[in-house]
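One protein chain is absent from this view; the other protein chains keep their places.
Just so it is clear, A, B and C label the chains in written order, and each chain counts residues from 1 on its own.
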Amino acid sequence: MRYIPITQADKEAMLRDIGVSSTEELFAANIPANVRLQRPLDLPAPLTEMEILAHMSELTAGNINLAEYTSFLGAGAYDHYIPAAVDTFLKRGEFLTAYTPYQPEISQGVLQVIYEYQSMVCELTGMDLSNASMYDGASALAEAAGMVVSQTGRKKIIVARSAHPNYRRVVKTYMHGIGVEVIEAPLDHCELDLNKLEALITEEIGGVLVQMPNFFGHLEQVRQIEKLIHAKGGLFVIAADPVSLALLEAPGNYGADIVVAEGQGLGVAPSYGGPYLGIMATREKFSRKIPGRIVGATLDNRGQRAFVLTLQAREQHIRREKATSNICSNQALIALAATVYLTLVGKEGLREVANLSLQKAHYAASEISKLPGYQMACKSPFFKEFTIRTPKPANEINKALLANKILGGFDTAVEYPELGHAMTIAVTEKRTKAEIDRLVAALGEVK
Amino acid sequence: MRYIPITQADKEAMLRDIGVSSTEELFAANIPANVRLQRPLDLPAPLTEMEILAHMSELTAGNINLAEYTSFLGAGAYDHYIPAAVDTFLKRGEFLTAYTPYQPEISQGVLQVIYEYQSMVCELTGMDLSNASMYDGASALAEAAGMVVSQTGRKKIIVARSAHPNYRRVVKTYMHGIGVEVIEAPLDHCELDLNKLEALITEEIGGVLVQMPNFFGHLEQVRQIEKLIHAKGGLFVIAADPVSLALLEAPGNYGADIVVAEGQGLGVAPSYGGPYLGIMATREKFSRKIPGRIVGATLDNRGQRAFVLTLQAREQHIRREKATSNICSNQALIALAATVYLTLVGKEGLREVANLSLQKAHYAASEISKLPGYQMACKSPFFKEFTIRTPKPANEINKALLANKILGGFDTAVEYPELGHAMTIAVTEKRTKAEIDRLVAALGEVK
Amino acid sequence: MSVVPVIFEKSTPGKRAITFPKSDVPAVDLAEALPADLIRQTPAALPEVSEIEAVRHFTQLSRRNHGVDVDFYPLGSCTMKYNPKVNEEAARLPGIALTHPLQPVETIQGNLKLMHTMEEWLCEVTGMDRMTFQPAAGAHGELTGVLLIKAYHEARGETQRTKVIVPDSAHGTNPATAAMAGFEVVSVKSLPDGSVDLDALKDVVGPDTAALMMTNPSTLGLFDPHVQEITEIVHQAGGLCYYDGANMNAIMGYARPGDMGFDVVHLNLHKTFSTPHGGGGPGSGPVGVKDLLVPFLPVPVVEKQENEYVLDWNRPQSIGKIHSFWGNFGVVVRAYAYSLAYGPELKEVSEYAVLNANYIMAHLRKYYDLPVDRFCMHECVLSAKTLKHEVGVKTLDIAKRLLDEGVHPPTIYFPLIVEEALMIEPTETEDKATLDRFIESMVKIYKEARDEPDKVKSAPHLTVVGRLDEALAARKPNLRYKAEA
Partner (left out) sequence: MSVVPVIFEKSTPGKRAITFPKSDVPAVDLAEALPADLIRQTPAALPEVSEIEAVRHFTQLSRRNHGVDVDFYPLGSCTMKYNPKVNEEAARLPGIALTHPLQPVETIQGNLKLMHTMEEWLCEVTGMDRMTFQPAAGAHGELTGVLLIKAYHEARGETQRTKVIVPDSAHGTNPATAAMAGFEVVSVKSLPDGSVDLDALKDVVGPDTAALMMTNPSTLGLFDPHVQEITEIVHQAGGLCYYDGANMNAIMGYARPGDMGFDVVHLNLHKTFSTPHGGGGPGSGPVGVKDLLVPFLPVPVVEKQENEYVLDWNRPQSIGKIHSFWGNFGVVVRAYAYSLAYGPELKEVSEYAVLNANYIMAHLRKYYDLPVDRFCMHECVLSAKTLKHEVGVKTLDIAKRLLDEGVHPPTIYFPLIVEEALMIEPTETEDKATLDRFIESMVKIYKEARDEPDKVKSAPHLTVVGRLDEALAARKPNLRYKAEA
């Protein structure tokens, strides 16, 4: 009865008004006896609030957490600094406990935040329009693949093997549903092999999906790839790291047709993998193809600027089976976090974050490379993450690092056995030189 | 420049409008050269937000805290459960960043909260009116002493030796200022000695200040004391534990003239001793004598009920040296915490808190009393805290408890050497039987 | 202020809120680290504001928004119940909020145990055998579920099963999902009470039937009396049965989709299990399945081995992955905290949800049309048909006038099969006083519609903005801020 505010007296009065003597009558009138559950639910007895918190603290106290351990683990979820003001707004009841702004007159807060979010995404990606958010990076990429197919009518797409293994899995899962073949473009070390890619791209290929920087943290030759795919009439989809876009060219400026990204790095707690933020932006010409909610500016009947959900003819509640996607609830609160984050760090701050991450990652790479047995796995440029060959299996090294209160890099052994012993190390602006030196020393001591 | 939003261009435009060429001119026009500081402040270089948090986390990481240790320490600050919703409202900018509601039309939120707070305090204490808060329990008691003196015109007051040692110190400090003699009423074990008290009370005595339950956690014979002091025309002041008032008689019902209390137990974090909440309530006849802000209900010019600061003729900004006190800023946000807390636990919940604390304290007392060398220091009834003689100095025992992740009770040796080896143990509703058993076991093992 | 400038309009070059430390490592030259043609030339024109401006901006915006924390929000089909604050605190525990999805499993046993336990509990509530938490929302769960069905038929070589049957009363996500999974959607007309027309169903099932997707209680808030026959009909034709659990708040502890013959079900934790809607999300749409679909579940699956929890990736028949990591874990955490608060008393959640909906119906049926005269379950669907025909006041007008009363209007114009629909879902977390206040408002508006229809048609009057020009928004899309040239 924890959150049920109806007293026994109220209940009786209400039953009287309804004209029944018990709630059982209401259920009996609806649920046929043959499907009624005849026993209580077999669940543990209710706890009070105090017990809930005590239980959950105890349950998770043993988890290693990023406040106590120094993390060099990235691979799609990053330990960027989250300004204190972000959480203030996630907790404002008016944002937290609202739903999709169906009634714009009492939802201008959420609507304007989304409009601002869309604007920031466009700025970062160099695209014309953004939707209000997708579930996460992987599903955004899969939806982009769906857009490619629907736009080109072609039933084959190419995805870079250097894209996040989980993103590739999600793309394949989605594409399998609509009978689209997903071809994996092979690698040369940890970069796409452009010759092989060129050979794969035919006029049957709807598009190429490339992660930039790629899963290994390194850059792809996106300008060349763009030419290859556009030459055959396909679309070019980029999965970006939004933080990287402070330093790296906007995909809109090298010809991307759709840009997706995982927004977690923009002020969102790692939270064991979710809730995160699927960013999706595209060119104006695809505005009727993009999935999800979109907010637009308009006027009210008093002549004031105001915001409203728009272009809804793409959406499931209007178009049903002809919709561009089935997405309904999205990740609005996480888009709020990203909007507050980008507002707080602003134009210069995001560049600082990106540059510091790059500087520190390069320092780490150069120091680790000096250790015997460690050697960069790829020669291509990198941003805040890099992949390095290790003298022993990475998971063994990581065990030793854990003992030093360090969460080591991503062990590539399972996903990329072709690299041999290797790990992908992420370094954000939060890591100090002292922490990096501690990592290097700990690596040096692994026996 | 962290929180200064003025750009160089703005600054120049502003200087132009002011008609000076630099801010230095403004300072030079004001501050004579002979008092100008001619060197930069010798303070550490500014840190960024990320560094501030990292520094402060590191600085305080070594502090033992009540999330990780099981606490049996009370003595004026208690580990009661704080419902999650409380902090939500402490963080609402409209409450957090407002000041004293001088402009009632845009301060109805704070004003109504205070009115509700005052009402709750009156309910708990059985008094007619409450102010909007004092600094803490000790200063509230000292201000009550001042009220006693000003009301009775007598220059002597009695304070129970069983009152919190720090509260007694604060009373003495305040009273010294106005030349009032503070007489300490002696104890019989850990309760006031009524015979000796009776002898002390003369018609020169303005009032008696008693803590209930007293510092040792035990009850005083307040009904008898009330008769003694009122018989000589003095006032009766009670320093209560607000949680105890769910089970113990309201001081208003046994003749108290002024009730003060430390409100920390009502949803306020222990925070190394502050900010806490000074509660103060009294009878209507003293309404012109009570210090501090008071909120009253009235009507606005549209005929709506509304709230406003009232009875301000008592206050320093109106009456200056004739004011009832110099208090200006109080502890409004902490009063909000208490108001939200009391709303959430409500009539029944506060009884549950009090009763559980009592039950568990009694269990602890009876279990510990079974240990060899441990023996209750007083026979009088107690609420959630009790004082027990220990076989060795309490501080040595506490060291051993710390090794078991237990924060032991208050060592009475320094403040009450007459008790010999003893400690005052506090047990709140948060303590489980398992935790108490762990304490008992650990005590049993102290060598 | 009735217009808050967009944050870009508050931007001034050089202003800063958060800054970062100077680098403490030997500098690398950007031009050396990155290829010249990939270095960004024009910085993204993000806003440049101070921290106080940012804080005021988002504070002011929040004050222009309604939420459950502000007042009543009876938005049908969305289960806008109270979102407990303790759940927010739990989700911010460092062992939860500050954990990385790819930490070695031995460092994260608590989270795995939480997921495993929650899976067991939700299986008990739904009568299913296993659950996956990867789907990030209801529609995502639907997609997962329908792909599981597809994989099942494929594994059995029944690739001719290309059709998914969806009643016309269904939520838009159902047909959209089926299409997204590559199925052909067969829409069947519902009976006027929103239930499935058995004859129509029998007509369309066949060897090409992959599945039926059904919402029960239906979007009319009514439990389908023939649900067991329905699942039998579909099963007999070789199809599987999908249960859209968005309305699970009506039946917890009373009935279980698993017991009704469903093979797959998705739940909306952001509805039934009290996790906040966040202005549109995040949600969590876990999918429960019967044993026959377990081999196809997304990888990885949390398994308990001896005393250790592991992530099992070795599932050759799996449909693959549906989320970057393990789903909206932070949302699952909140739902777990909620489940702890109720345990078997979840049944009372449904009991009171149904009580509240019937109470509103009992009072408002005197004023508004009631399309189906039956006790409802957790929500009631009314209609303003008569008002529209007699005085020209539409459901939209009523909704807008409700805004002036400080409450969020019900869902309107859904389900599609009801003319001028008003779909009212009070949830169990509202007390009688709030319901009475809402009833009073609805009656007042009814009377206004009769006495002063223009007042209703021109509503809202008390909101910070008036009715919006939605046509303009669509005709001249302005979807992002652009600095004036």
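Here is the rule we go by: a residue touches a chain if its C-beta (ideal position, glycine included) is under 8 Å from a C-beta of that chain, and two chains touch if they have at least 3 such contacts.
Everything quoted here is computed from the prediction, not taken from an experiment.
Across B:Met56, B:Ala199 or B:Ala441, the residue that sits in touch with the chain not pictured is B:Met56. Touching the missing chain, out of B:Leu209, B:Ile327 or B:Ile388, is residue B:Ile327. Seen across the whole complex, the unshown chain contacts chain A at 1-5, 7-10, 47-51, 83-85, 87-88, 93-94. On the side of chain C, touch with the chain left out of the figure occurs at residues 1, 10, 12, 15, 50-53, 55-56, 59-60, 63, 68-71, 82, 84-85, 406, 429-431, 433.
Basically, only the chains that are shown with their structure count from here on.
Ranking all chains by how far their C-alpha centres lie from the centre of chain A, first place goes to B. If you average the CA atoms of chain B and of chain C, the two centres end up 46 Å from each other.
With centres taken as mean Cα positions, chain C sits 19 Å from chain A. For chain C, residues touching at least two other chains, in rising order: 15-16, 18-21, 49, 51, 55, 59, 84, 86, 88-89. Counting partners per residue, chain B has 49-50, 83-84, 88, 93 as the residues that reach two or more other chains.
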